[in-house]
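Written below as structure tokens is the structure these notes are about.
For this depiction, one protein chain was excluded, whereas all remaining protein chains were kept in their positions.
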Amino acid sequence: MSAALNETAGGWEPLIVSFCCNWCSYAGGDLAGTSRMSYPVNVKVIRVPCSGRMNPMFVLRAFQRGADGVLVAGCHPGDCHYTSGNYQSRRRLSAFKRLVEFAGFEPERFEVRWISSSEGDKFAEEMTSITEKIKALGPNRKMRDARWQSVTSKV
Amino acid sequence: MAERNVESVNKVREAVSQDLLGGRIDLLLGWEKGHYWWQSRPLFARSEADLEKLAWDSFCAVNLSRYLLEELKDHDKVGVLVKGCDARAFNRLLQDNMVRREQVILYGLPCPGMLDYNRLVEKAGGAPLEITEENGRVIIKVGSGEQEAQRDDLLLDKCKDCRYPDPAVYDQLLFSPQGEKEVTERFKTVEELEEMSAEERFGYWEKELSRCLRCYACRQACPFCSCRECFVEQENPRWQGRAYQPSENFMFHLVRAYHGTGRCIDCGECERSCPVDIPLQELNRKLIKDINELYGDYEAGLDPEQEPPLLTYRPDDPAAFSEK
Amino acid sequence: MPRTGVFICHCGTNIAGTVDIDKTVEASRNFPGVVHADEYRYLCSEMGQDIITKAIKENDLDRVVVGTCSPRMHENTFRKAAAEAGLNPYLLEVANIREHCSWVHKDMEEATPKAIALLRAAAAKAALNEALEAPRLDVEKRALVIGGGIAGIQAALDIAEAGYEVDIVEKDPSIGGRMAQLEKTFPTLDCSACILTPKMVEAAQHPNINLLTYSEVDEVKGFVGQFDVKIRQKARYVDPVKCTGCGICWEKCPSKAPSEFEMGLSKRKSIYVPFAQAVPMVPVIDRDSCLYFRKGRCQICEKECPPQAIDYEQQDEIIERRYGAIVVATGFDQLDPTIYGEYGYGQHPDILTGLEFERIFNASGPTGGKVVKLSDGKPPKKVVFIQCIGSRDKARGMNYCSKICCMYTAKQAILLKEKVPDAKSYVFYIDVRTGGKGYEEFQRRAAEEHDVAYMRGQVGKIFPEDDHLVVRGIDSLTNRNIEIKADMVVLAAATVARGDAPELGRLVGINSDSYHFFNEAHPKLKPVETHTAGIFIAGACQAPKDIPETVSQASAAAVKAIGLLSKEKLQGEACTAEVIQSDCSGCLNCEAICPYTAITPVEIEERYKDGVLKRTVAEVNPALCQGCGSCAVTCRSGSINLKGFSNDQIMAEVDAICLQR
Partner (left out) sequence: MKKVIAREKLPELWKSLAAKGPLFLPIQEGPVVLFQPWSEGAEANLDAVNTAVSAKDVFLPREETYLQYRCSGNQLELIPVENAEPVIAFGVHPCDLKAVEMLDKVYLDQEPSDELYRQRREKTTVVGLSCREPDPFCFCNEFGINPADAPGADVMAHLKNGLVLLEARTDKGKALLDQAGDLLQDGSDEKFEAAEVKTADFGLNLEGLPENLKERFEDPVWDELYKSCLGCGVCTYVCPTCYCFDVEDFGHEGEGQRFRCWDSCMYGHFTDMAGGHNPRAGRKERVRQRFMHKLQYYPETFNEIACVGCGRCLRSCPVNLDIVQAIKALGGETVEQR
């Protein structure tokens, strides 16, 4: 059980889990790909139908399992494929973001952004930006379950 | 206090016995004394003899509304004694469709705040034998003599910053209202914590939460925790592991608090119930404070018709993150 | 344990160029439940799909993971392939290792582990996938067209001709829209009314078309095939059945108000039809200016009306109807140029917008078709046209091109020359854009044959001096200052979305871009569809458009609607929410937040002690549920879950993604 977090041969690299809504932000990610934009490999995307599907518990689970940062991305307000999903998530995730900050997480660890399907550039920028911010912060130890970490390096 | 107390208990008893013995309610949820005079426990009264045990004094902290969840399965009509917080708890349950208004008769008890035995001991410097209350002052009798204290200094933590001591809902109000109270320190601890650095705050919570036994008293006592199946016990997915790891402690307490967003009535029963005194109320109050700041003032349990903040939205809502 | 097969696509070198395919295949073999792993150059090809179907059969696979392009691209292709092998299509998961991996990373050393992580997550999710069935839904064989301009009329006629009922909801008292306001149309210069009026009449008389003028949509509920719409038919205070359209009422009416149709350049009566060819020819009373409604006296119209059609007691009426499809064709507004102080709009009667100038030409317009200055009634000799007022203006956040101004300016300059032969036109432009059949030729004609001076440049200031308007600008080609003493200035004000577009969008359930033009589902391949199934868009509500484009888009939207209405049953959403009723406490928070009213309370009976206890729980109507999953989040106990994106599936993805660094 080494105390090292995410340490690879080349030094520490953060893991950023991004939950993207299917209709806007995931499509924005597709556009970033189609346009051959580039962003750090640290970001891994999980597709959800809508930012309204984002249960804050998914975020906490990601931190437990070793994510150094979590980014939820959804359609811009007014553009939700399901009309109101992002309006709902805006309230939920705002309250939740402040709660996790209150618990001692740095604000950069959990972020929410609106990225439309036409904003491939914004997608790449946001992914780059959060990666840089997390790199500057260093590894996240908060809420990280040491028992999961002990085994990660061997997979 | 003794005489005045007898008087007020009689008044409560008179009001409820008419209904209970007259068949208007099948059960009365009230309090009776515990092993000691400074303890009370729930009373489930069905008869005149039961009502003899009825108590209403400065030690009736237990919130009775929650018992409706079970008792309404067995009874058609239940009467409940409700303080300010208990009434808000009732409204909370009403909003969650856990109770039907017409099944319940609420006897409102404007509440002066409940006293904390440990504070009495502290103040008196020993085991108190008896107390007398007069005009906001409490005379505590101990073996060696008497000690006088301000009543407000002896309150339970949960009662200290109570803004609404009068029941927001009742069928019958048994005493004259206390009036809305001005509270200044409700968010004081939250603000102090907000002032800390992230690292300090995390350290604070890690330490506080490390005591958690996962006994779930906070949940069981809480009027917003009315789920039949808590996420804690669910198998698929296994949201919450049983291990006493810091990670699991945070998972439980952050999610418990988050589930109270816009729903917590700030009654403080969670914190009072905690056997290891985790400051749970500060998590709840953080959410109350933020919701009020972001989406407008909302006091859960005051008005069951008002839409809880997480069940509604405005297109021009602000966000706690950059929307650019 | 599932029996999962993993298939990885090279996509030529699109994936294989950056992701080490062999390594990913090897790694996939070690994922839990994986019994088979393979790769192919182009999995989406027939051959590639065959590989999958064969492998499913040969290895008895019950889950499939494909590592390919975005699921938004080919998820359906692979699902069909799986179905062909007898596997429920929803047991397949896509790992997006192209758009989200090989195309955005350059280093194989980096991209390969990420591809493996994405595959691992997909395999973890797939292991929890369940066979899903999409519900089959009824289709109401009737369409609703919102907006009675040329787009709405065209769409309605096409749908009606295909044999389906159509209702047109028009908020104004008459159909016709913007096109009815135009004098002539470019590039043919045929009279707008002459080509539009027959269509209006045709629509009014078509047995399958029902006109709901002076009406607005109040509420849209339901979903594709079954939209339940509430339409508010505003009180006209005139009984349309009795009214003969004789016109005595508006002749006799003593009170007046600015005419909306005439862009406020002239007045109409308080009881009025907006224009002479209005359809239906039934007037409305404008309560705000009517003496009777304002002061309780007058009632001349009521006294004079031969068939006694006036009814002051008439109330708004709510019509509730179900529609299978909706076409939104609500058109555009013209920007109010007063925000551009330098052009002096609103401060001088001879500074007009393009649409206002259009009315000056019209025989039934404010000047009776005489092209004269509104200030003194004399014909203008020098007219300055200024392009791009509010268009292509980054500084004011209006980046787009309004598309029609270059052409209508050329048209108006030609018409001016025809009506006032000694008039001289000057056009200030940024670029002249004349894409379209016959457009370039038309504009050249204006410049070359009709004495229209085109000047590339910007106008900095317009101010009155004596009986002229001094226009000061810069010719950006020569960089010289220009000053023209004009008689009239025409501002090509931007084409903007209707002011109520955002509200209507919310009501109907479609989204819009930052300028409030409605969004199409795909800018190229789905130009008339929206993200909401069954709702189509046509005309300038989507973006600025000229008439031919509008009409063709309207027909396209109509065809899409017809295609939908012609179906006996529709395939609904398979990934819908589901309530575990034994765990549901019945708080119904899910009901409160569901955007589709798909959740309703239902009473169930449960064993309790020796008897039975009735209690209320939530229930999902899978036909209404669109699968957003917001309910699953609002449910604290996880008693409502979203099939296809369930709590345990997403948690498994998180676990898996975090395992691989």
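Letters A, B and C mark the chains in the order given here, with residues in each chain numbered from 1 onward.
Everything below uses one rule, namely that a residue touches a chain if its C-beta (ideal position, glycine included) is under 8 Å from a C-beta of that chain, and two chains touch if they have at least 3 such contacts.
Just so it is clear, the model here is predicted, and its values are computed rather than measured.
One chain is not depicted; across the entire complex it touches A, B, C. Here one chain is not drawn; of B:Lys11, B:Arg101 or B:Arg211, the residue touching it is B:Arg211. Although one chain is hidden here, its contacts on chain B can still be listed: residues 34-36, 39-42, 44, 46-47, 49-50, 62, 66-67, 70, 127, 207-208, 211, 213-217, 219-221, 233, 241-245, 269, 272-273, 275-277.
Residues of chain A that touch the chain left out of the display are 145, 147-148, 150-151, 154-155.
Remark: the residues of chain C touching the chain excluded from display are 30-32, 655, 659.
Note that in this section only the chains that are shown with their structure count from here on.
Of the two interfaces, B-C and A-B, the higher number of touching C-beta pairs belongs to A-B. Taking each chain's centre as the average of its CA atoms, chain A and chain C sit 32 Å apart.
Chain C has its Cα centroid 51 Å from the Cα centroid of chain B. Among the residues of chain B, those touching two or more other chains are numbered 231, 239, 310, 315. In chain C, the residues that reach two or more other chains under the touch definition are 506, 593, 634, 647, 651.
Listing the residues of chain B that touch chain A in their complex gives 190, 193-194, 198-206, 231, 239, 243, 245-248, 250-251, 254-255, 257-258, 261-262, 283, 286-287, 290-291, 294-295, 309-310, 313-315, 317-323. Contact residues of chain A toward chain B in the complex are 56-57, 60-61, 64, 77-78, 84, 87-88, 90-107, 111-114, 142-147. The touching residues of chain A, counted against chain C in their complex, run 6, 8, 13, 15, 17, 22-23, 26-27, 29-34, 36-39, 41, 44-50, 52-55, 57-58, 61-62, 65-67, 75, 78-85, 88-89, 92, 124, 148, 152-153, 155.
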